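With one protein chain removed, the remaining protein chains of the complex are shown where they sit.
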Amino acid sequence: MPVKTLVEAVHDALHEEMARDERVVVLGEDVGFKGGVFKASVGLLDTFGADRVLDTPLAESGIVGTAIGMALNDLRPVAEIQFADFIHPAMDQIMNEAAKIRYRSNGDFGCPLVVRAPFGGGIHGALYHSQSVEALFAHIPGLKVVIPGTPYDAKGLLKSAIRDPDPVIFFEHKRMYRLFRQEVPDGDYTVPIGTVRVAREGRDLTAIAYGLMLHYTLDAAETVAREGIEVEVLDLRTLVPLDKATILASVEKTSKALIVHEDTHTGGFGAELAATIAEDAFEYLDGPIRRLAGPDVPAMPFSTALEDAFMLNPAKIAQAMRDLAKY
Amino acid sequence: MPVKTLVEAVHDALHEEMARDERVVVLGEDVGFKGGVFKASVGLLDTFGADRVLDTPLAESGIVGTAIGMALNDLRPVAEIQFADFIHPAMDQIMNEAAKIRYRSNGDFGCPLVVRAPFGGGIHGALYHSQSVEALFAHIPGLKVVIPGTPYDAKGLLKSAIRDPDPVIFFEHKRMYRLFRQEVPDGDYTVPIGTVRVAREGRDLTAIAYGLMLHYTLDAAETVAREGIEVEVLDLRTLVPLDKATILASVEKTSKALIVHEDTHTGGFGAELAATIAEDAFEYLDGPIRRLAGPDVPAMPFSTALEDAFMLNPAKIAQAMRDLAKY
Amino acid sequence: MAPTVATERVASSADAGLAPDELRQIYREMLLTRLLDERMIQLNRAGKAPFVISCQGQEAAQIGAAFALDMTKDWLLPYYRDLGVCLHAGMTPVEVLLALFGKPADPSSGGRQMPAHYGSRRLRIVTGSSPVATQLLHAVGVAYAAKIRREESVAFTSCGEGSTSEGDFHEALNFAAIHRLPVIFFIENNHYAISLPAERQMAVPNVADRAAGYGLPGIAVDGSDPVATYAAMREAVARARGGDGPTLVEAKVARFQPHSGDDDDLYRTREEVAALRQHDPLASFRETLTARGLWDDTQETTLRAQYRAEIDAADEFAESAPDADAATLFDHVFAMTNDE
Partner (left out) sequence: MAPTVATERVASSADAGLAPDELRQIYREMLLTRLLDERMIQLNRAGKAPFVISCQGQEAAQIGAAFALDMTKDWLLPYYRDLGVCLHAGMTPVEVLLALFGKPADPSSGGRQMPAHYGSRRLRIVTGSSPVATQLLHAVGVAYAAKIRREESVAFTSCGEGSTSEGDFHEALNFAAIHRLPVIFFIENNHYAISLPAERQMAVPNVADRAAGYGLPGIAVDGSDPVATYAAMREAVARARGGDGPTLVEAKVARFQPHSGDDDDLYRTREEVAALRQHDPLASFRETLTARGLWDDTQETTLRAQYRAEIDAADEFAESAPDADAATLFDHVFAMTNDE
């Protein structure tokens, strides 16, 4: 089977879905002629033409707002926001429009839209090319929020997102775009939105992560395994709708939960996970629910020393695992 | 002592701060000649003149963006967003600019800005005049988020917000504007940002609420008190920075926590409160941490039947208290 | 690049090709709009409807504009004041009143949205929200889809002059101009955005003056004249259907009522409002038609009686229609929940 990077997997999903359904269009800044600043859409313009691969003006509200109009008129737009840090001008269109179209029209209209954006740090992107913004969207009912943890899932989940009748916000960790390769089948397959993947089995504690942190968490689990601590690692994959059953089943088994995310601590998606566990698996808990997250500072700095201080890493995660296992 | 409504208290704070510090300016849609759609700024234009009380064009990013510029050039702007539901176009200016100015300039610049907005439902405002958006801002380090629960606090907290050297997002529950009166001293006093108020003492469980839900929670506490359940009610008042000490002390005393908010459930600020308690007061807990929140639907409907179904009320809260007390 | 024609009055020469029957039909729709609007204000004042927003003074612009569209293929993305546009598109008084009372049979939103948030796939009215100017971008996307499918359809979208200050207005016009999309931006300039007069909303006399900066034609028209509005819109529609791209049409109108049922209107003197009402587009179009022998008092009396009866019946039906079932609160969050 071919091995692919995450960005290649994203590209393949776009290409195959455009070939499969002529209603699929791709739009965003530099997505056409340049093929995207991360090259996720390279070649699409040549294959599918300028009507379906659209280099837009520099205007994020405009990108999402026009994409919503396209979705309302029977296209299946996939909008790229160049960096998740620049999605804010589009928040009104995403949160007040896309998320509410089906509900406000009592089901008369739907909004089959995908908004893709690279997120996350560790690339010297500083305050405005490193952000994690998933918690903001996960709070808005009417949106689905997906973050693939592997190339295989990236392709399968993006296909599901494009075929979904509702708006899906799809974040790809940019540090992972070319970090490693994985077997990714050519041709069609989907991974359903809304299912957690058990990435590693274990009995001592449950660690939940997504994006780049999934890999750091798996690394850390290997480390502590050598010390006799068996961590069950869950790859969240979808924040909304949340696969509570898999999460609760794991915590019921291990009795301890560690939640890991790169986004800042207060009000991050880890809060929702912790609260859900505290409410629904309380009887099974054998220790406090730990959140290991980015620090509550406005954003990730550029300086290597400060960036390192901001970012989690396998060592910090392993330490948290040891502490919690000991509890 | 004079008795005042919440909106009068807000008005008095604005008036007194403008009189006290000529750097204070008020801007927003209809805040001048009309005195605000809820009349919070009535009379300010006459007293302080058009330079300091500014009817802006209909553009929320513009309102906040220009207010940031004013703050950078030594004014103390208080920007009104007419309804919290319309704050989204300003999210980039609030989250990427105001919140990050001090941090990104390494302390060289500050952004002493207040953004006020009425929020909340129960007034037939439907999807776009009923929203609670506090959780989105509480997730952004660099912002303070304040929600007064009483007229007294509204005046004192707004004064603190205006004098604060950093950006403060100040939400006022519009259903509370004229719901009741309370003694509010004329003249100067402040209520510090970042402190929880124990609104009612009790030993059986801790209920945490803010805004309109504070009052429903107090009502519910009265009801269950007649059944022998003594609820300690905390008026959160400030979401960020969070007064963890008071919250944890209460939960350590009662061993049970119920969090009540009008905003929707998933990723609401209740998640942060529950997660904090689950992590830091785990040993004291004697039952699951309950969240009672708005349903995970895109927004509050207009129809009375549906609005009532969306909104919490004292009866629903009392039932949750009973269930948790029984646990 | 198409020229900017910023003029207060586009001559309605030769009735812009409208036949007498069509002129009468325009008047009828204006009248129905007015009478239904008046009824809604009464119901609001009587405490039976929590919210109302009036289009009085803007009927001529709305019906004149809508007449230039082909409702079998064009899309409407109107704003909250567009009662006239939506009635023209086929929304009935019953449907409008079902929304006023927030009843589940309301086709726009099943009673979920505030009244005047029109929408209906059947009538090709795209669901709208309260945040102003967002629909302009949707219209651009709708037009884009139509264009790449080589459909003949035009997207009509409207907003008030105040709403043109939002960034979305800028982004929409720019995008539409670059792609020469079949979209019409219809600006109903009633000179106020709640309390803010247009002179403090913008430093140019006409919204139409903005169009040139995007490379699209901007036409200002007397929106109290339905035929003039129709004429300007007809040109814009022809341009859009002919592949020549978007047009901004600005109708100068007056707002006779407060901004909404919640507005005290104290920022205008009663004299100012009374003066505006002296130039009631409904009355003056009636005079025009009467002077030309196309209308008479008997017709007027008959039609008013007919509409009153229709509105009475609609009111009774809508008021007594069943309320929403609370269990439906969770419907239509996602497609999977109940539909598809």
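To keep things simple, chains are lettered A, B and C as they appear, and every chain counts its residues starting from 1.
As a convention for this text, a residue touches a chain if its C-beta (ideal position, glycine included) is under 8 Å from a C-beta of that chain, and two chains touch if they have at least 3 such contacts.
No experiment lies behind these values; they were computed from the predicted model shown.
A.B. asks: Wait, the hidden chain, what does it touch out of the ones we have here?
C.D. replies: By the stated touch criterion, the chain not on view contacts A, B, C.
A.B. asks: Of the residues listed, B:Arg104, B:His124, B:Arg237 or B:His261, which one is in contact with the missing chain?
C.D. replies: Among B:Arg104, B:His124, B:Arg237 or B:His261, only B:Arg104 touches the chain that is not shown.
A.B. asks: Which residue, A:Glu22, A:Asp51 or A:Asp296, contacts the hidden chain when the whole complex is considered?
C.D. replies: Selected residue, touching the omitted chain: A:Asp296.
A.B. asks: In the full complex, which residues of subunit C touch the absent chain?
C.D. replies: Touching the missing chain: residues 1, 165-171, 174, 177-178, 180, 200-204, 209-216.
A.B. asks: State which residues belonging to subunit B touch the missing partner chain.
C.D. replies: These residues touch the chain not displayed: 25, 51-52, 56-57, 59, 61-62, 64-75, 77, 89, 92-93, 96-97, 100-110, 141-142, 144, 165-166, 241.
A.B. asks: By the contact definition given up top, give the residues of subunit A that touch the hidden chain.
C.D. replies: Answer for subunit A: residues 29-30, 33-34, 37, 55, 57-62, 85-86, 88-89, 124-129, 295-298, 301-306, 308-310 touch the chain left out.
Keep in mind that, in the parts below, only the chains that are shown with their structure count from here on.
A.B. asks: If you average the CA coordinates per chain, which chain's centre is most distant from that of subunit A?
C.D. replies: C
A.B. asks: Measure off the straight-line distance from the CA centroid of subunit B to the CA centroid of subunit C, and report it in whole Å.
C.D. replies: Subunit B and subunit C have C-alpha centres separated by 36 Å.
A.B. asks: Measuring centre to centre with CA averages, how many angstrom lie between subunit A and subunit C?
C.D. replies: The answer is 41 Å.
A.B. asks: Going by the touch rule set out above, which residues of subunit C reach two or more other chains?
C.D. replies: Touching at least two other chains: 104, 109-110, 112-113, 117, 129, 131, 167-168, 333.
A.B. asks: Which subunit A residues sit where two or more other chains touch them?
C.D. replies: 61, 89, 92, 96, 100, 102-104, 141-142
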